[in-house]
Structures are given as C-alpha cells and as structure tokens.
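The other protein chains are all here in position, but one chain of the complex has been omitted.
On to subunit A.
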Amino acid sequence: MVAMTTATPSVRRVRRVRRGPTPGRAMAWTVMGLIVLITLLPFYWILRTALSSNAALAGDPANPLPVDFTLGGFERALGLQSAEEAIARGGAGDGLVFWRYLLNSVLLSTLITVCQVFFSAMAAYAFARLKWRGRDKVFGLFLAGLMVPTIFTLLPNFVLIKQLGLVDTLLGIALPTMFMTPFAVFFLRQFFMNVPREVEEAALLDGAGKVRIFFRVLLPMAATPIVTLAVLTYITSWNDYFWPLMVSYSDSSRVLTVALATFRAQTPQTGTDWSGLMAATLIAAIPMLVLFGLFARRIVSSIGFTGVK
C-alpha cells in the first residue's frame, strides 16, 4: 500500500559525497542546472509575453525582454478594456470577466478543501481510533475505491448531478469530491494510527469524551498532515478541468481552468491573443504559486511514502 506520510525524511545531514570539483560532479551540476532551466523558463516566458504587446511580439519573437512593454494583456484578461480597444490590440472583442472566474475558483476549491479534509479526518479517526463492528470491512471497501479511475465515475456522476438539477452550479461541481476521497481518508488514518494511545488515555482520564478528544487533542496534533493534505487538495481542485467542463455551462459556475480554455479557443481575427492569454494564464497560476510559497517547505518534505510493502 502506498501513502503519503507526514514524517519528514530522516534528518541525516551527513555529507554524502566527498566535496571537491570532479568532472563527474561538474557534469551532474550541469544537468541539474539544465533541469532547473527547463523547469523555470516557461514561467519567465509567460511573464515576458504577458507584458508585451501583440503587435510587437510578432516582430521580435526571440527577444528575452518584454517587447513594447504594456499592461494591456492583463487589462484584456480582466475585462478592463473596451471591446473596440481589445480588438485593436489583437484580443477577442467580448471581454472575459476573470474576476468572476477567480471568485468561482476560490469558492469551489475552498468548499471542496474544507469539507473534504474535515469529513475525511472524521472518517479517518473512526477508522483509526474508534472500535466498531465491521470497521475493517468498510475500510477495505474504501481502499478498493482507490483503484477506481476517476474517468469511470465521471459520466454516471454527471447523469446524477443532472438528475439532481445541479448542473451549472458550483455545488454540482463540488459534490463528488466534497465528502471524501479514499486517498484523503487513507492519508489521515495513517497519521491517527501512529498517535500514541497514551495521549488519548490521558485525555479520557481527565474526563474528556471521544468527540472532545478528536477536536481538542487529535485534530491539533494532526495540524501538519492536515495542512499538507489541504494544500494538495486545494491545488488539485483548483487545477481540475475535465469535471468542471462537464458540469458548468455559464459564467455562474465557470472556473478559471475552463475560462482559460475558452479564452484560448476564441481566436480573434488577427491570430491568437498571446499577450492576453499569457496574462490570463498568470492570473490563474498566481494563487497556487502564493499558496505553495507559503507552505513549500512543509509540503516538499512531506511528500513521501510509508509502508511500501
């Protein structure tokens, strides 16, 4: 079984390799440098293009700096330009109101993350710490759920959401992942299993009930895995495209990923509005970059494995 764990990789910081420049090490660093370059270059190129004007881009495609610096791309992406001006600048006439999609994305991802992590934590606690008949069987069923590929449930889930009359609502998009994912339950159960029993017993002796123990003792103890899971869940739901594309039809429930793809598909007469598109792309990506910036260290050291058996 695989699980991500919150255990930081053992902190052995003994120098593993003799220091000193050898040809092999120089080559290895060169490869590493190349990897970093390939990883980061596209981010710079988004920024550079977003700050360029469409008309000038064509003339100077290889210039490493923004050509004919302008914030026009951002204005178009945020719907701040008039239709005439947008068309004149190489954009599509109908402005996309990215604020709206940004808000939808934030609402949706927050709803999914808060509910999924909380409900999964409750279930994980019940699986790890409470005693009840059939526990192992029900948990086995959840584990089997890990094997079902998402694509398989999407069509029937769409039919269900449609029958519930929730097509084109944020709730309709959120419902399938709002209550749990087998992964989230598994991930947190793993943590609760490892909390020493004495902790609970001490609280019990102090007269706390199990509900109180969960909220006052175990949840705070699980802060690190919960934050990690929450950030990963947020990133996943923020980036999801297929399911929101199926369920949402109008601005009222359109999220950034879907809006971006729509924006990309609107080809203005003059050819793709690269500057506007890159500005929009950046707007869609910045929240995740900020989120990651805040929690990077914690996430980076907690992506790992336990019990690969």
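Details
Keep in mind that, in the parts below, a residue touches a chain if its C-beta (ideal position, glycine included) is under 8 Å from a C-beta of that chain, and two chains touch if they have at least 3 such contacts; residues count from 1.
One rule holds for everything that comes next: contacts and distances are computed from a predicted model.
Look at the chain that isn't drawn here: its UniProt entry, checked against "GDT1 family protein", "Sugar ABC transporter permease", "LuxR family two component transcriptional regulator" or "Cytochrome c oxidase accessory protein CcoG", names it "Sugar ABC transporter permease".
From the options A:N104, A:N157 or A:T233, the residue with contact to the chain not on display is A:N157. The hidden chain makes contact, of the residues A:W29, A:F69 or A:W99, with A:W29.
Checked against the full complex, the candidates A:P149, A:G165 or A:P220 give a single residue touching the omitted chain, namely A:P149.
Interface residues of subunit A facing the missing partner chain: 2, 9-10, 12-14, 16-17, 24-25, 28-29, 31-32, 35-36, 38-40, 42-43, 45-46, 49, 57-58, 61-62, 115, 119-120, 122-123, 125-127, 130-133, 135-136, 138, 141-142, 145, 147-153, 155-160, 162, 175-180, 182, 185, 197, 201, 204-205, 207, 209-211, 214, 235, 238-242, 245-246, 256-257, 260-261, 264, 272, 274, 277-278, 281, 284-285, 288-289, 291-292, 296-297, 299-301, 303-305, 308.
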